[in-house]
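Note that one protein chain of the assembly has been removed; the remaining protein chains are unaltered in position.
What follows is chain A.
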Amino acid sequence: MSYSKMSLAKPVMRGLLGKRLRFHLPIAFALSLMAAAAFKFGVTEPRKRAYADFYKNYDATKEFNNMREAGIFESVRPTGK
């Protein structure tokens, strides 16, 4: 025994994947759920509300007549002609 102890601690050899999963999976699930919730309440709900409000008092005939007067249709010309 002519050498002195100059070694490092033995590194962790097992359970590396399990440790990584235990750490990262809850975070991944939490972030995904947060992203989904943010999209739902930031985008889809306002959009659904916008459509509901638009069609609540929508008069199709009035809109059609306005468009007709603007002259964009080819089948019906404005009432003046």
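Criterion: contacts are C-beta pairs under 8 Å (C-beta built on N, C-alpha and C of every residue); 3 or more make two chains touch, one makes a residue touch a chain; residues count from 1.
We take it that contacts and distances are computed from a predicted model.
One chain of the assembly is not displayed; among "Translin-associated protein X", "Cytochrome c oxidase subunit 4", "Transporter" or "Sestrin 2", its UniProt protein name is "Cytochrome c oxidase subunit 4". The omitted chain makes contact with chain A at the following residues, 1-4, 6, 47, 50-51, 54, 63, 66-67, 70-72.
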